[in-house]
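The structure under discussion is supplied below as structure tokens; questions concerning it will follow.
The complex is shown incomplete by one protein chain, all other protein chains being positioned as in the whole.
Order as written gives the chain letters A, B and C; numbering starts at 1 within each chain.
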Amino acid sequence: MRVAAVRPEADRFFAIEDRPEIQPGPGEVRLRMRAASLNYRDLMVAQNRYGATTPGVVPLSDGVGEVIELGAGVTRVAIGDRVSPNFFRDWIEGEPDGAKLASAFGGDIDGVLREELVVPETALVQVPKHLSDEEAASLSCAGLTAWVALFEHGKLMPGETVLIQGTGGVSVFALQFAKLAGARAIVLSSSKDKLERARKLGADHLIDRGATPDWEKEVLKLTGYRGVDHVVEVGGAGTLGRSLQAARIGGHVAVIGVLTGVTGDVPTGAILRKLLRVHGVYVGSRSQYERMNRAIEAAKLRPVVDATYRFDQANDALRALEAAQHFGKIVIKIA
Amino acid sequence: MRVAAVRPEADRFFAIEDRPEIQPGPGEVRLRMRAASLNYRDLMVAQNRYGATTPGVVPLSDGVGEVIELGAGVTRVAIGDRVSPNFFRDWIEGEPDGAKLASAFGGDIDGVLREELVVPETALVQVPKHLSDEEAASLSCAGLTAWVALFEHGKLMPGETVLIQGTGGVSVFALQFAKLAGARAIVLSSSKDKLERARKLGADHLIDRGATPDWEKEVLKLTGYRGVDHVVEVGGAGTLGRSLQAARIGGHVAVIGVLTGVTGDVPTGAILRKLLRVHGVYVGSRSQYERMNRAIEAAKLRPVVDATYRFDQANDALRALEAAQHFGKIVIKIA
Amino acid sequence: MRVAAVRPEADRFFAIEDRPEIQPGPGEVRLRMRAASLNYRDLMVAQNRYGATTPGVVPLSDGVGEVIELGAGVTRVAIGDRVSPNFFRDWIEGEPDGAKLASAFGGDIDGVLREELVVPETALVQVPKHLSDEEAASLSCAGLTAWVALFEHGKLMPGETVLIQGTGGVSVFALQFAKLAGARAIVLSSSKDKLERARKLGADHLIDRGATPDWEKEVLKLTGYRGVDHVVEVGGAGTLGRSLQAARIGGHVAVIGVLTGVTGDVPTGAILRKLLRVHGVYVGSRSQYERMNRAIEAAKLRPVVDATYRFDQANDALRALEAAQHFGKIVIKIA
Partner (left out) sequence: MRVAAVRPEADRFFAIEDRPEIQPGPGEVRLRMRAASLNYRDLMVAQNRYGATTPGVVPLSDGVGEVIELGAGVTRVAIGDRVSPNFFRDWIEGEPDGAKLASAFGGDIDGVLREELVVPETALVQVPKHLSDEEAASLSCAGLTAWVALFEHGKLMPGETVLIQGTGGVSVFALQFAKLAGARAIVLSSSKDKLERARKLGADHLIDRGATPDWEKEVLKLTGYRGVDHVVEVGGAGTLGRSLQAARIGGHVAVIGVLTGVTGDVPTGAILRKLLRVHGVYVGSRSQYERMNRAIEAAKLRPVVDATYRFDQANDALRALEAAQHFGKIVIKIA
């Protein structure tokens, strides 16, 4: 069985290796993996910037596969089901804790960029029927992060306004989710092309970040100087200050991203004076994943796949992510 | 100034009377009323079935008017604004209490079926620009009741399923709101025509109540025997038992209506065994009204007006409501 | 190994029988049971009034035992730990569903009135250190029900007022929990002795139900005609109507009990007109049990044990429960 393994060298991130097959134990199932998708976190793992990375770990958290073998006692899935593992193998439901968060695929434990995966049945969700493998492989991390930010934490109501930074995986999902829930979306990007694509997905307002470095002022203007109800803050420490300014009094800032760093100068006085709720999002539980899929099925939403690579092009795929020219998700087709 | 007044006789509910004009005091404004709409409650008031009704009270809670005069110190509205009073004049925001609930137009205090209305500016909301007067007059009671049931109490999430009883004012709004928020809707009606109209508004499943007296079983079947997340329970004591059966474990039943009575045999054991949340809805506050209008504007939602009557046809309008053949709202055009 | 079994005859509810020992499988542990306690539900089970009861089922849900053997792979508990199984074996955390609720000890599955119990480690909670076995055996059903009613559903705040019906297991826990959380408690009982005992536990107001059949009016008077924030409604259909009257506008009624029946005439109009939240409670999850225990430990709260019986007096214990003269919990000491 071929797997990718994190072995960074000058010209690559991953090696493709052959590993022995594993049998599913009691409560486990074997999947034939069909597709996987990339997140910014995978680049950090490959560059050893995401905590300490075990050399040779199998990368990627997001994938979809077909059930090809059931271990003893399995009841939640059947042979032939198309399923996806939750980002955290052991966070099934309820509140997060240290043990649950220490079970992330493609980091704490071997990930999904492989031909076959043996996984506990409890970690799996059924994939929405109307999605292709590539689309379905986009959901586990980016989709669920956007879902948790807006609905599980944000309690988004129709008519509220969401500020979305950029057009990466999480941001495009946030745009699609905001629109399917009756909200308004303001999208911020430095690319006119990407802004145009965002408009086609329903964005109500577009801000060209290059032309508008003080974009938080434009956000205030667009909202009648009230500010937005929710900020999908993917930028990290370098953008959080502006995001705090762009939020309304009593607003919600979903802290998701680390693109510009994990520490930095933050105007904490604004949190206090504006009674802001700054809430960290770190993907979510299997039950949250199931709630998201239910919404995706009801709305027949289709994730935006920017480009698809073959398994043997995994390094090219990650380089494309690093180049940051994508809109939506970069996917690897495995089988 | 002509007003309608509740003076039931053999052939009528309302009399049209002439009353002296009132000047707006400090903080008050004078409105030229343009349209009003009927709710089932107005029939109960006219039949003296809605608590004790003061003889001669001006009926109706739901209306839209144009600001034509400002009392001293008014700042929230301007001459020419098209506005609507909140159902409860004194429930501006925050939690309900006895004093706030004792200020309902067309019941506790004189209502809106009149040529002019003097009202505190604090009671008013701006009307969504894209709506006609007739559409805008539909919102105060039926619209806000559905909004509060689904979003303020129900915390509806995309992908959830809502069971909607009938096709009266509240129910049609609930259908429209459920769909704009990415939810699924099951509509129950004894009329095939109305079910067809519900389908056109986006209903995902239709149940013909005449052909399916045990409709709660059909609801369970349609939801894979899980039950619905929310029930918009407008039937009252006579339907509540079936609604409890139709809800999922941990589900939410919004108790809104009294069509079949205000007391009756209820299987309270189901509330306990299924951990149900049965939550009473009695319209809402002005700030909830404003949140609803924001959603209506974002989605460009248009209320469904079944029929429009002239001011001097007010009794005909109420008889039409009593006949219960309508789909959506019955409106009276005043000016 | 001796177990009690539900085998009702003229002069008994339970038989004491000998059953073969069971070995703990993977993930299971064997407990030496030390004490168990009775709930009203156990009487219903023994009288076949609690759904269909499997003949010979081992009764009782609430017990405490010592871990004496670990199955393969067990990590959550150690030999010698004093532990208690959650009421629902399979409701660990998260939202309830049909499968979780179908795993109640002493009903759906064999219960805890036995010398030894083999149980999955995931069902167990650690017992607060300061409690005796008898006290600790009181918590699983009655304690957790009161906890969920007030804190998980009720979001009780200091200074709020709780109306407590009677002085059975749930009610005495509700009184103790209300007081440790800074709330006020009004206790209703038909026994002057029990009211006096409630006063000693901190009850702020006492109502003699015999002398005050219209007790809801007295509750309103005691609260300045505002009504209580929470009602711990253990009476069932026969008392729910008065409870709805006793609650404040926007108040919370925890529907817990079935003492007077599972169906009855309910003034549903009050739910609507007072915007009440009527929320069913059916014990809770293991994670809720753990949160309760944490509070019990912080406050060094001691459950109230009314009387303790020997294992071979199990039928006497249940008869004492049936007589309904107890205050707090009736316990059976097993070892």
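The working rule: contacts are C-beta pairs under 8 Å (C-beta built on N, C-alpha and C of every residue); 3 or more make two chains touch, one makes a residue touch a chain.
Owing to the predicted nature of the structure, the values given are computational and were not obtained by experimental measurement.
Shown chains touched by the hidden one, complex as a whole: A, B, C.
Across A:V258, A:M292, A:L318 or A:I334, the residue that sits in touch with the chain not pictured is A:V258.
Taking the complete complex into account, C:R184 is the one of C:H153, C:R184 or C:R197 that touches the chain left out.
Mapped onto subunit C, the footprint of the missing chain covers residues 151, 155, 157-160, 177, 180-184, 204, 291-299. For subunit A, the list of residues touching the undisplayed chain reads 95-98, 101, 236-237, 240, 249-250, 255-258, 262-282. Touch with the hidden chain on the side of subunit B covers residues 26, 92-95, 285, 287.
Assume only the chains that are shown with their structure count from here on.
The multi-chain contact residues of subunit B, meaning those touching 2 or more other chains, do not exist; every residue touches at most one other chain.
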